[in-house]
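A short worksheet on the structure shown next.
Removed: one protein chain of the complex. Kept in place: all other protein chains.
Chain naming follows the written order as A, B and C, and within any one chain the residues start at number 1.
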Amino acid sequence: MSRQSLVTVEEIKKHNSPDDCWIVVDGKVWDITDFAPEHPGGGQIIWKHAGRDATTSYSEIHAPSLLPSTLGPSKLKGTVDTQTITDEWQKPPPKATSELQLHEKPPLHSLINAQDFEDVAERTITKKTWAFYSSASTDCITRDKNREYFSKLWFRPRLLRSVGKVSTKTTMLGHDIGVPFFVSPAAMAKMIHPEGEKDIARGCVDVRVPQCVSNNASFPIHEIVPAVPKEKQHPFFFQLYVNREREKSEALLRHVAAQDVDTIFVTVDGPVQGKREEDERVKVEDGLTTPMSGQSTKNDRRGGGIGRIMGNYIDPNFTWDDFAWARKHWRGKIVVKGIQCWQDAKKCADLGMEGVLLSNHGGRNLDTSPPAIIILLECQRNCPEIFSKLEIFVDGGIRRGGDILKCLCLGATAVGMGRPFLYAVNYGEEGVQHFIDIVKQELEIAMALVGITDLSQCDAKYVNTAELDPIIAVGEEHPYASGKRLRGQGRERARL
Amino acid sequence: MSRQSLVTVEEIKKHNSPDDCWIVVDGKVWDITDFAPEHPGGGQIIWKHAGRDATTSYSEIHAPSLLPSTLGPSKLKGTVDTQTITDEWQKPPPKATSELQLHEKPPLHSLINAQDFEDVAERTITKKTWAFYSSASTDCITRDKNREYFSKLWFRPRLLRSVGKVSTKTTMLGHDIGVPFFVSPAAMAKMIHPEGEKDIARGCVDVRVPQCVSNNASFPIHEIVPAVPKEKQHPFFFQLYVNREREKSEALLRHVAAQDVDTIFVTVDGPVQGKREEDERVKVEDGLTTPMSGQSTKNDRRGGGIGRIMGNYIDPNFTWDDFAWARKHWRGKIVVKGIQCWQDAKKCADLGMEGVLLSNHGGRNLDTSPPAIIILLECQRNCPEIFSKLEIFVDGGIRRGGDILKCLCLGATAVGMGRPFLYAVNYGEEGVQHFIDIVKQELEIAMALVGITDLSQCDAKYVNTAELDPIIAVGEEHPYASGKRLRGQGRERARL
Amino acid sequence: MSRQSLVTVEEIKKHNSPDDCWIVVDGKVWDITDFAPEHPGGGQIIWKHAGRDATTSYSEIHAPSLLPSTLGPSKLKGTVDTQTITDEWQKPPPKATSELQLHEKPPLHSLINAQDFEDVAERTITKKTWAFYSSASTDCITRDKNREYFSKLWFRPRLLRSVGKVSTKTTMLGHDIGVPFFVSPAAMAKMIHPEGEKDIARGCVDVRVPQCVSNNASFPIHEIVPAVPKEKQHPFFFQLYVNREREKSEALLRHVAAQDVDTIFVTVDGPVQGKREEDERVKVEDGLTTPMSGQSTKNDRRGGGIGRIMGNYIDPNFTWDDFAWARKHWRGKIVVKGIQCWQDAKKCADLGMEGVLLSNHGGRNLDTSPPAIIILLECQRNCPEIFSKLEIFVDGGIRRGGDILKCLCLGATAVGMGRPFLYAVNYGEEGVQHFIDIVKQELEIAMALVGITDLSQCDAKYVNTAELDPIIAVGEEHPYASGKRLRGQGRERARL
Partner (left out) sequence: MSRQSLVTVEEIKKHNSPDDCWIVVDGKVWDITDFAPEHPGGGQIIWKHAGRDATTSYSEIHAPSLLPSTLGPSKLKGTVDTQTITDEWQKPPPKATSELQLHEKPPLHSLINAQDFEDVAERTITKKTWAFYSSASTDCITRDKNREYFSKLWFRPRLLRSVGKVSTKTTMLGHDIGVPFFVSPAAMAKMIHPEGEKDIARGCVDVRVPQCVSNNASFPIHEIVPAVPKEKQHPFFFQLYVNREREKSEALLRHVAAQDVDTIFVTVDGPVQGKREEDERVKVEDGLTTPMSGQSTKNDRRGGGIGRIMGNYIDPNFTWDDFAWARKHWRGKIVVKGIQCWQDAKKCADLGMEGVLLSNHGGRNLDTSPPAIIILLECQRNCPEIFSKLEIFVDGGIRRGGDILKCLCLGATAVGMGRPFLYAVNYGEEGVQHFIDIVKQELEIAMALVGITDLSQCDAKYVNTAELDPIIAVGEEHPYASGKRLRGQGRERARL
């Protein structure tokens, strides 16, 4: 076929696959099969036009001279026989998306960050489930600040380092893990997907994302752990609310240990349940005070909601001393979950705990309790020695790979995410996998751009904390402590 | 009846009460009468399904294996006879709420916080009343900051303490009270409810919430006090505006004392009335300058409104020296209401007053006067000794139990709420009770979650004041004082 | 007429004026003529119901027992003869307002603050005039911060002082004035009202508000000054832009002096015109580049607008040395208008100027130039001695009596308002009077509530400047000055 010869559209349309790919540009027919895989812009953007006229797309981006000089004359198959052009052939390639119905989930691949998962959940799950998952205490100030404060930490990137290969692997509580984040315990995953916590487990196994199973999980621990092949030795942890009836907790711990779980997270920030108003409103609307029940009492005015009624069994009198009881009934590691000031974190270290999870329970318990990043900085300022004594975790408001990197640079071993995994399992196991891929890649990009290739290189020098420093508590005693007033401490006396 | 036997829907429907409660899950019929009261999620959520198919609700939350293992085989009554299922039986249980008309009040139990009461009031009361209650001075900056500043105080929770029993009881001006808050004087409660201040009194008596009756109350004090049984010895206070005609105030004080009131709050922040524009606009619209009156003068341009016209009798020349007069005509305790800087608070202590109410009058008098929490911190910084000399109260912008706890941790004895009680009495006595319950429970939750069980444990160390500290005035003289300039005081010289 | 006798509605309706005023409450007819003027709530609120049934209004506010005990039995005229009640009589009293058309001005008495005047102007004047008056430079950051920064200054009220009589009188540049504010020069008042600057003068004369006439006024100075009776000796000042052709300015100064004006404000912040984009957009829309003109050049791209084209004659090369020229041609006082840093303010004092107006030209010239309150604080920090050498004025963003009080407490002699007077003269002379009344009364209220009765008592101690202090420039040299870096100055080195 001569380079000048006319080529019919019929002929061109046959070469419409990556293995045999012709395109037309400015009336010339080119065989681009060999070049396409090397295209700086990727092969797909070319294959999309296989067997078609690509003039419009091409000339939006490239100069006319580029194509001949890149491909050389041997790839020119001729000139389009304009007589043979049909309307159908000239149409642009089909697009993938169409208008979604309100409650319809968009295709998974179109979700590209944690917020997308949350937005889809809000639109597609029941009002009751959304209220239970998304709600937080009273005015939701803590919940919102959890996220906002990450945007007040600035990176300080170092460039011109060899960052072609980046690893997100690390260890947590003795387990090798693929990324420095884990599933923070969150209750009732079945409300969003019938396979709930089991599909979370399945989605986590490939990348080795540890899962901390909630005491209030929809499935018992002995059904969740087996969801993953035993040979994977997947790291599971168990979150414990200590029961008012201590023997029930003891039985539960025996049962958990029997599942080869070696670490418990003891939640200590919920001796009473916070007031989650969105959740409580659902109860009111849901008619839980209908005459039928005959139980309307003064107490009912206070509302309920799934959160509140779930916590009745939690012992509000569990104290520091009771860790002796815990150690007696649990031979594995213990992480204290919900610590909210440096003094308590230090106490955990002094008591020989294996870890501490700085957390305000996603803002669900006490409103205006501090975001975990604030507590982490408090610890750095007041008791930096504990970072070498136990592992320090944080959760609350983490949505981006960059958030994770900031926490690690400031001393955290790993971070937890709770709600985001619930919103991910809206798409089942595959949704969890996709979500993990997204966050992992965000983290990789952030590491490379900040100038590190391995998490061991994390260092506070990569983060500028100046916007938050003024609100970090320093020192032991508060100047306003009842009846006394400290003197001569300069600016810092104003803070605890 | 054998466990395998078929059970008709007719039969199932008979067991539809808490005393005799069957439910169906996955086609099995269970007698759940004994278990329901022990359900971790509360009995109501089960009773709602009594005599019905609860499969959907159950499986949203629980694994299938849970029910048999929890109840045991003895509770299985058989299998539903699917032939007998009717459409009616399969319908979900009825919901309680329906669409409300614009000016209709929603049922009281559906209100779950102070803001709800305010929102309902705005929608249901007259425009004039709303303008009078809600308005504040000029640009309302102080009114809005009153609330906003509470969200700039962060808690510093201490965990792992025994908080199973929390008490909100304390004392105020010699009275035992049930909660550390009182009804701040607010005028004209009758505008929102025909029983006005009398129903506020009735709603306060159970929990022992002291009521400070406004000088401009809709009812005379001798009608309000008797609204409550004498044997309750309910704490009433009286708020006094000193009259230009001093003898009228003297007569009033004698009358008040005759009602067994032992404390007056002398308001000193309103020598002239603030400019409450929303209130004034109502007057304009209300036609008070119609030709009929024949009184339109230049002065009328300045507007009026209920607030302004109510204050004509207040003496703008009442000064510190006049407390001698007050002591002469009042044998009880005196609290000075409306103090707005530490120097004046200290002066009250030096003069031997029994208490001081730090207050900007709900932002209704001088715009950009400081929120009470700022004045409280000023006192802590400049004259901490006064906290042991008199009782210090604050009001303005307090809407949450957490707000109250912060004030007490920073040294207040109790806090006042004005507008919230007006919005609560929109529902009469019961509304006031419900509102008190809500705030009391919020306070209890906050106390437990911050780690204290009694108000005597309140301490500044539970609050991080760092966001507000930079704007707290320190020292006696201002560096910009006319003609002189202080030197060598570092950062603090820039503040008063 | 016996107290028990029936009174017909016909009879009642006759007593419908302040001089003879009966009202009906709960079916009883009362003669309230004597009491009404003494009513704590003002007489008008009663007269409105003269000859009518006032039960509804009365019982909204008062207890039933109040009326008999206040008036005594002699004022009871009898009981309404219910047989005689007509529908018409029972209607509520008429309201004054009705719906306004979009471009219709509401009645003057319904405007109660400066913002109201601005809102009415925006709605009722031509687009071109609004653009010219309201526009500011580029992104309008300075214009908006001018207002916002006043809300960052907090009052520190002192109470319990005798504030029954408050005076706003003071002096400015040797003139007795009624309030500490003046009309800042603003061009082209005729665009909003045919009598423009003349009506501003007429409106200012009663309260003695000085008027600084703009060099670009719509009327020549010799037409404005005579608008006010000569015997009033009303204080007029003249604002001068120095002309490129100096002899024109000299002639103008001679002409101004001939009008008995004794002070000029020399504007120095406009050597070139700022870029006021709203104003420029109007020109574009207005077709000034139509083919007809035949003058479209490259320059036209830059836009124009009234502001820009008005300033062509201003000399951009007028410097400090040229004040010698000014002194030669002007025997009166000279105020330098537009100073924007403490160094230049000090220079004015050193040169013996009589005053300085700290101003950023309403944000119309250089965007992100500092609000005048910032410059005022700079002067306090860096050269407090100048406050006793010349009079210091500020303008920009002042809208409230409280703003004025803050400026005076921080050292200003008086403040200027420009745009607000333009918006006020939208209603002619009476609008200006009403506007002055409003601001004067706001100032009186603020003075009384802050605890002073005379402007000589103004003091920096009544203002908490802590929110602005961190951005006040301190010292002479900047640490970043080209090539050098200052050391050892602690925190302050970061600022100029």
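Keep in mind that, in the parts below, a residue touches a chain if its C-beta (ideal position, glycine included) is under 8 Å from a C-beta of that chain, and two chains touch if they have at least 3 such contacts.
A quick note: this is a predicted structure, and the numbers were derived from the prediction, not measured.
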When the whole complex is taken into account, which chains on show are touched by the absent chain?
A, C
Touch as defined at the start, partner being the missing chain; which of C:G174, C:P316 or C:G352 qualifies?
C:P316
Can you tell me which of A:I85, A:V163 or A:A257 touches the chain that was removed from the display?
A:V163
Going by the contact rule already stated, which one of A:K14, A:H62 or A:K328 would touch the omitted chain in the full complex?
A:H62
Residue, one of C:L153, C:M188 or C:L390, that touches the chain absent here
C:M188
In the complete complex, which positions of chain C touch the hidden chain?
126, 129, 138-139, 141, 188, 190-191, 194, 218-220, 223, 268-269, 271-275, 277, 280-281, 284-290, 292-296, 298, 300-304, 306, 309-310, 312-313, 315-320, 322, 338-341, 343-344, 365-370, 374, 470-473, 477-485, 491, 494-496
Write the list of chain A residues that the hidden chain touches.
16-18, 40-45, 47-48, 50, 59-63, 65-66, 93-97, 108-110, 112-113, 150-151, 153-164, 377, 380-381, 384, 387-388, 400, 402, 410-411, 434, 437-438, 441-442, 444-446, 448-450, 458-461, 463-467, 469-470, 472, 491
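The rule we apply is simple: only the chains that are shown with their structure count from here on.
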So what angle, to the nearest 5 degrees, turns chain B so that its CA atoms land on those of chain C?
90
Separation of the C-alpha centres, chain B versus chain C, in whole Å, is 38
Rounded to the nearest Å, the gap separating the Cα centres of chain A and chain C is 54
Touching two or more other chains in chain A are residues none
